[in-house]
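What follows is a set of notes on a single structure, which appears directly below.
Take a look at chain A:
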Amino acid sequence: MRAFTALIARDLRLSLRIGGEALTLVLFFVMIGVIVPFAIGPDKGQLARLAPGIVWIAAFLSMLLGLDRLFRNDDDDGSLLLFRHAAIPLEAIVAAKTIAHWLLTALPLLVATPVLAILLAMDFESWWRTTFSLLLGTPALVAFGALGAAVTVSLRRGGLIAPVLILPLCVPVLIFGVGAISGGSSGPALLFLAAISLVVSTFAPFAAALALRVAGD
Partner candidate 1 sequence: MEHAVFILWAYLGVAVLVAALVLYVAWDARRVAARLKALEARGIRRRSAGKAS
Partner candidate 2 sequence: MSPSHALPQRRLKVSGLCCRRGERLLIDQLDFEVAAGEILLLRGPNGAGKTTLLLALAGVVRPEAGSIALTGGEADAGSMSDLHLLGHRAAVKPRLTVAENLRFWADMNGGERALIEPALVAAGLAHAEALEAGHLSAGQTRRLALARLLVAERPVWLLDEPTAALDSDGELLVGRLLDAHLLRGGLVVAATHHDLALRPPVRLRTLTLGVPA
């Protein structure tokens, strides 16, 4: 357990010290919100209707953007090799890194949603729903992302292929994520979303650890 928390603490500390990474991601996230009104016109009603979907797409793209860093740095400096001999199994290490990655890439976005809500003319109700559905859905996105990052860690041009691989897998998350926002019967969609997140973040560390083992062989 000490190793688990030490790894999360290290990743957080490194990111804070290097600085700006989380900020860049938030900036990207907000910038999508700025771009969209230019692309589809500044009609408030239309913006408000599209807003939840735009927020989800922005979150999804931001997640893809940060993906390559998840294992790449540790692979480059040899840490990943040594993680195999840590006091905890590689699966737990992947889980710890995934949690740290969620804290660094998804949590700042959740904090930044109010800005996007104002830009996209969302009312309080749909902002709240959007944030809640992001909270439930992003763990699944990050877990699939960890899998994609692990699978492509030994590829130099992996940064490009990982999104292509995990995009189809993330489709159900997006379906239920957006479904949970649009009023009416959002209860089942929220439950589905929570279930997907739970299942995916449970099994993804195993698949990702397997991929990392293969990549080192």
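Quick note on selection: all candidates are chains of the complex that A comes from, given by their letters.
In this section, a contact is a pair of C-beta atoms (placed from the backbone, for glycine too) under 8 Å apart; a residue touches a chain by one contact, two chains touch by 3 or more; residues count from 1.
Please read these numbers as outputs of a predicted model, since none were measured by experiment.
Going through 1 or 2, you find that the chain touching chain A in this complex is 2. Interface residues of chain A facing candidate 2 in the complex, by the touch rule stated above, are 2-3, 5-7, 10, 13-14, 17-18, 76-79, 81-87, 216-217.
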